[in-house]
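Notes to accompany the following structure.
For this depiction, one protein chain was excluded, whereas all remaining protein chains were kept in their positions.
Then we have chain A:
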Amino acid sequence: MFSSATRTALPRTATRAFSASARAKAETLVFLETKGDSLVPSAANAITAAKKVGGKVTGLIIGKDEASVKPAVDRAKKMGLDALLVRTSPALEHALAEPTAPVFAELVKKGGYTHFAAGHSALGKNLFPRVAGLLEVQQISDVMSIQDENTFTRPVYAGNAISTVKSTDSIKLFTVRASTWEPAQEGDKEAEVDVKEAENVGPEWVSEELVKSERPDLATAPTVVSGGRGVKSKEAFDETIIPLADALGAAIGASRAAVDSGYADNSLQVGQTGKVIAPNLYVAVGISGAIQHLAGMKDSKTIVAINKDADAPIFQVADIGLVADLFEAVPELVKKVEEAKK
């Protein structure tokens, strides 16, 4: 086989297609998630995964009406897609599963798509199983890599094992783990956009009380600062972790110990039973690094650990480990990060 250097030198199309027949046959539809009027960052990663299948790739954007998704459409059509579908209906405004899933199922069936992809975000996780139920296919969740048009790898047991599965379904429905795919870049080529009102919209839904936080979301944030038991109190958590997160523009996470002790909210727990994340930068402060915690963050690109116990297991996975008292090191780090940004 090729050496890795040769392989990267090949044109993109040659590396992503598996065989001439696969290229001719596969037709992938990829749902592009939007928030407000723009694409969410992970949509670009989903496009890359869809292209890896080989064959034609069609994007799909949904919204209340054409105007509400225009910026997202303008961006998506330049991202190397072969075509872009926009389906609108007032009922699709919040992309709730009930009205949306029938629209998706119908599009896939009528369009003759062999593959349907989306990001493994809260939205993708909510929508896709319902579509899978309607189409009666076995969905493949959280895909990390694609070997051929039928064969996918995905993490099981909270990322402690990587499973390769071959699908026998005629339609492959899958969600992709954003952090393992490079985002698709904007180019000069523009995909043709087909805008229509959505057919077969399910019953409309009552949505209310959408609470939004200003801080980046833990599951998708590129940078995460987490505190553990070593932070010692809720006050200390707020005084050390929050300023560091602010300085880095990061989401806040916590270990189970910190959550159980009431330092941080349950929703911030990173680990096997909390959120499994893979940001570019993960800063673990006062976290020893129990296996359950590591399961939730060990795929992060760069891990920084600050802990006063030099033997803490977290140092075995940290790229940058600092043995120090967090109450001294963190404020100093905040100051220096802010200086570095200027």
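Following the convention adopted for this analysis, a residue touches a chain if its C-beta (ideal position, glycine included) is under 8 Å from a C-beta of that chain, and two chains touch if they have at least 3 such contacts; residues count from 1.
We take it that contacts and distances are computed from a predicted model.
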Among "Mitochondrial ribonuclease P catalytic subunit", "DNA replication complex GINS protein PSF3", "Probable electron transfer flavoprotein subunit beta" or "Light-independent protochlorophyllide reductase subunit N", the UniProt name of the subunit that does not appear here: "Probable electron transfer flavoprotein subunit beta"
Of A:28, A:58, A:114 or A:167, the residue in touch with the unshown chain: A:167
Contact with the hidden chain (one of A:64, A:78, A:229 or A:298): A:298
Option from A:26, A:131 or A:287 whose C-beta touches the chain left out: A:131
Residue of A:29, A:123, A:176 or A:241 touching the missing chain in the full complex: A:123
For chain A, residues in touch with the removed chain: 35, 40, 94, 96-98, 101, 121-123, 125-134, 136-142, 151, 154-169, 203, 205-213, 216-217, 219-220, 223, 248, 265-267, 269, 272-274, 280-281, 291-292, 298, 301-304, 306, 310, 315-324, 329, 332-333, 336-337, 340-341
